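Note that one protein chain is taken out, while the other chains of the complex remain in position.
Up next is chain A:
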């Protein structure tokens, strides 16, 4: 089963909404409690002071995600660099997906954006696994300049999901600014699943796309991490932005 990393700023009141807990409960979850320190502070020094408090909070959270059934565990990391910690722990726990926990109530419908530099099949198969027995509808979303190929990609993916008895809709945004279109489509949805971008100058300057989407949409965002073998993805979605 796919493992999902749930990073939380554990000492800054980071929490997980009930809707996300319910959605992820059947999956394997690693709660990553992290605390970012200014460079003046050695991580070990912070550990001495905060470890106990943080561990207590993390134990409770892991229980909510199903630690007692053995599907959830937690890690506690003190760091100067959040991104580096996410990447390292995601590798170490073998988690292909991470969550940006937003605020949401019960989840009825999620938006799945076939964007990013991640192979569409990986996103779609993850969504099928995530929905499982939940009564949750899916809206497949794609922003592209090439209407015909985009529609075809959406149809193929929708068929794959419909085969799992999931209520699927599709939404195609042609010639629109992709991020804005995605944010607009996210209204009426309780959570978002999207693919990660390969690291580039743009993410360096503007920040992670997923984090901007999370900030726009308020709700939780599940991000399918980019892998090396995703690099040569050749479909319209990868040309939607230049």
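Rule of thumb we're sticking to: a contact is a pair of C-beta atoms (placed from the backbone, for glycine too) under 8 Å apart; a residue touches a chain by one contact, two chains touch by 3 or more; residues count from 1.
We take it that contacts and distances are computed from a predicted model.
Note on the omitted subunit: UniProt lists it as "Amino acid permease", one of the names in "Metal transporter", "5-methyltetrahydropteroyltriglutamate--homocysteine methyltransferase", "Amino acid permease" or "Cobalamin biosynthesis protein". The missing chain, though absent from the display, is touched by one residue of A:81, A:94 or A:147; that residue is A:81.
The omitted chain makes contact with chain A at the following residues, 37-51, 54-55, 75-81, 84-85, 88-89.
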